[in-house]
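Take a look at the structure below.
A single protein chain has been omitted; all remaining protein chains appear in their positions.
Should a chain be cited, it is by its letter among A, B and C, assigned in written order, with residues numbered from 1 in that chain.
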Amino acid sequence: MKTAIIGASGYSGEELVRLLSRHPNVELTAVTSRSLAGRRVADQMPALRHLVGELTFTASNPAELAAHGEIETFFLALPHGVASEFAEPLYQAGKTVIDLSADFRLGSTSLYQSSYDQPHPAPHLLEAAPYVVPELADNAWKTATLIACPGCYPTSIQLPLVPLLKAGLVHPSGIIIDSYSGVSGAGKKVAENFIYCERNESMKAYSLPGHRHVSEIEEQLSKAAFADCIVQFSPHLAPMTRGISTTIVARIKASLDEVYACWEKAYADRPFVSVLPSGTFPDTRHVVGTNRCDLSAVHDPRTDNLVISSVIDNLVKGASGQAVQIMNLKYGFQETAGLL
Amino acid sequence: MKTAIIGASGYSGEELVRLLSRHPNVELTAVTSRSLAGRRVADQMPALRHLVGELTFTASNPAELAAHGEIETFFLALPHGVASEFAEPLYQAGKTVIDLSADFRLGSTSLYQSSYDQPHPAPHLLEAAPYVVPELADNAWKTATLIACPGCYPTSIQLPLVPLLKAGLVHPSGIIIDSYSGVSGAGKKVAENFIYCERNESMKAYSLPGHRHVSEIEEQLSKAAFADCIVQFSPHLAPMTRGISTTIVARIKASLDEVYACWEKAYADRPFVSVLPSGTFPDTRHVVGTNRCDLSAVHDPRTDNLVISSVIDNLVKGASGQAVQIMNLKYGFQETAGLL
Amino acid sequence: MKTAIIGASGYSGEELVRLLSRHPNVELTAVTSRSLAGRRVADQMPALRHLVGELTFTASNPAELAAHGEIETFFLALPHGVASEFAEPLYQAGKTVIDLSADFRLGSTSLYQSSYDQPHPAPHLLEAAPYVVPELADNAWKTATLIACPGCYPTSIQLPLVPLLKAGLVHPSGIIIDSYSGVSGAGKKVAENFIYCERNESMKAYSLPGHRHVSEIEEQLSKAAFADCIVQFSPHLAPMTRGISTTIVARIKASLDEVYACWEKAYADRPFVSVLPSGTFPDTRHVVGTNRCDLSAVHDPRTDNLVISSVIDNLVKGASGQAVQIMNLKYGFQETAGLL
Partner (left out) sequence: MKTAIIGASGYSGEELVRLLSRHPNVELTAVTSRSLAGRRVADQMPALRHLVGELTFTASNPAELAAHGEIETFFLALPHGVASEFAEPLYQAGKTVIDLSADFRLGSTSLYQSSYDQPHPAPHLLEAAPYVVPELADNAWKTATLIACPGCYPTSIQLPLVPLLKAGLVHPSGIIIDSYSGVSGAGKKVAENFIYCERNESMKAYSLPGHRHVSEIEEQLSKAAFADCIVQFSPHLAPMTRGISTTIVARIKASLDEVYACWEKAYADRPFVSVLPSGTFPDTRHVVGTNRCDLSAVHDPRTDNLVISSVIDNLVKGASGQAVQIMNLKYGFQETAGLL
């Protein structure tokens, strides 16, 4: 199957190039970028020199891409707002579109407006576009041809919480979430705040209290809980390139054993979620470069809280790896194809 | 005034050597260490070569030190349990003892027993030993000659919370605290878990849910609140040498303006606490190497929580700098002497 | 083909487990370690949880391993001296032994004695054991069943220099080499000098002027040059986990174009050496996690020196990746199998 990446100039784009170049079932046929059109991928992504041969960036023209007869699946690694400009014609042309932007993550256009400060660019497509965390969605999404990939923070939060909320093992209200992200979470942003000497040996909170991912987190957790789930979410920057460490405090309604039984049932056959024993703590270093989410929890009898730790690589399970996993499942490839 | 550091082989000890060597009002007369006795300080702490001249480690003999006529103030940079062995004879000999260990931090011996897995080594001295965060304690402590310095995490937590709890501006119950510490927080521990390649590019929680500092945090917050204050405290390791970033979620009982007014009143004249505008976030990089605590807060109207960020250098304001600040205040030196 | 790793407790061992677990042509049947026997690999190498299933460390008994009927190829990730204890019986039993230690790197037993402070442990096997940098050795080695893998620094030095010395394009005398290595080059050494806070934000030379790799470097360069090649080699530690950056100064005997023509001829069909244009500089970050060596050079007309930069990942091209590449070539697998 021929695939293309649209808007591949950033870190998620580069990770997609890496994953698709090595994938046993697909061919990476085109890589587009408005700013890099005409340049060799090997020169722009020197870490991938041995993988990409003479592949060259092409211009990003939605209509032309839609008319391309051979390419079946398109990955959109574009900013929100821009992604829709491509999703629409590709979707109409019958292509499969796996969108890594925020454009189709939220079911509510008013939430989109308030979170992204602009009207939703393609509200008529929302119905057609399922939001897919592969381990959490039922199989109906596999027939869709426009798919919304989750955000990085939301992935690290939903994987531990959704099964527990569905099973009623934690209270849906009063959930407190702290996340620390490696700097690649900000993308390839060239700004004083992101130069090496400003971020090295540095940790800080940002965007409190209303980070854009809050609406996505709450929409999904509320669906799982069949109840309104308002969370306190605090994102931070940490001095490392990749990785998200998330710590969640939720009031427990059951025993720790029931929590673990729930997780083990949910993830028994899933290759990319590792449930670690209570008292063992996930480490971002152990998931960097993988599509895994490692998680564990303790119960604090003094507060009756469940304290959950989860870690992912923000560029893999939090973005490009999960997008490839979605493609694998949709097309009946092995779930782990190209991801080990 | 002549001073000595007892047990100076670790990172807090080294920071004390740095601060006392440059201090305008005191002389660093002796530096002791059982393991390093006889060696030159300049060789063991090469970063301080230009400061320490021919100073040499001496053996750590409590009785001899107590009999030393000239040295007036002793800083104990020893493990808990061991510190008391020195505190006792020095205190009895009329010396001033500023203890950086946990031995005199807790008012309750049973809490000590459960937190440190051993009986309290000197319960009869507890009464004499005030616990001093200089910005928070009233002045009575200045006559004491045995003083307990706070732990690093507790310092980053008390500075923002204690004034608010005293003023009744946040609820004492349900407080959730996440802290991320640089690796020097673990001391100069030689263990596989602390070698460079294990900690670089790595973040992880540890010691959940019952880190030793919980008892100290709760004892102090409860005193401030005149109510039982049970917190959820989650410490983590971050890939940097120094710095603690603490994020606190507490239910607000007042307006954000009142919170800021309270802080500004508490810290108006204090050189080492910087209250940053709401929406500005403290950065560990900005306090590393200083005795400052930077803090700020936002109010989330959706949850009615106050979300506080605070940062310190764990070895300075979280340990040795605060100890020197205590000495400065006790002896009437300028509060900032040797700390700028 | 069934394979085993002997002595897999360190970082090269872990990298071998990663590479062989994903290899399309082989099965990783056994992983041994004296200290870890009985433990699950997934617990000891949590970064590989998704790859190793229930694989468990077994004891390292040379005789038993040699008697194992099914395993054909053994990778030795052992300290020098110890490796020979396994190489001997495995070799005698007709197994293929790919040795990552220094035991069979040097042709001269007296050099071994002076470099490693002990008599050579198996001089009678030296004849049988070719030293193989796959891009530089002729094909005769492929029939050997005991193969010496090069050291990390020597790999980064030979790849640029050997073709030039063979072609007489640089003077064999007066070569000056500076290398900076990530901390994993020291292995999983638990010592004060290697804890995080000692190595973070730190660079320093070590082992000047007589690092153990000097003898290996000189022996190989001299062979290439048909002349005695005495080099000045200065290794350093750099604050990163992986990667070696090597800068070489050699007196040029030809034009820069001839240098590039020589390299392009030598590496035209080799997937793991990238010759970068003069004026472009290799970056360790671009080769970390790959089996590539990136290299380039400039000519300084003022000094008539050729200044070469080369970079590798010390654990991949400098150790485990190169070992797998050797296996691939010996068994006629694709050279890149398991290495992309």
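Keep this in mind: a residue touches a chain if its C-beta (ideal position, glycine included) is under 8 Å from a C-beta of that chain, and two chains touch if they have at least 3 such contacts.
Given the structure is predicted, the values throughout are model-derived calculations rather than measurements.
When the omitted chain is restored, the residue from A:W141, A:F194, A:Y260 or A:Y331 that touches it is A:F194.
Which of B:D103, B:D178 or B:D294 touches the hidden chain is settled by the complete complex: it is B:D294. Interface note: of C:Q44, C:S101, C:Q220 or C:T284, the residue touching the hidden chain in the full complex is C:T284. Remark: the residues of chain C touching the chain excluded from display are 174, 176, 178, 180, 182, 198, 200-206, 208-210, 230-232, 234, 236, 238-243, 245, 247, 249, 281-285, 288, 298-300, 302-303, 305, 307, 309, 311. Residue-level contact of chain B with the missing chain is found at 21-22, 46-47, 49-51, 201, 271-272, 274, 283, 285-292, 294, 336, 340.
In the full complex, chain A touches the omitted chain through residues 11, 183-184, 188-192, 194-201, 239-241.
Rule of thumb we're sticking to: only the chains that are shown with their structure count from here on.
Distance from each chain's C-alpha mean to the overall C-alpha mean is smallest for A.
Averaging C-alpha coordinates per chain and comparing to chain B, the farthest chain turns out to be C.
With centres set at the average Cα position, the gap from chain A to chain B is 39 Å.
The multi-chain contact residues of chain C, meaning those touching 2 or more other chains, are 201.
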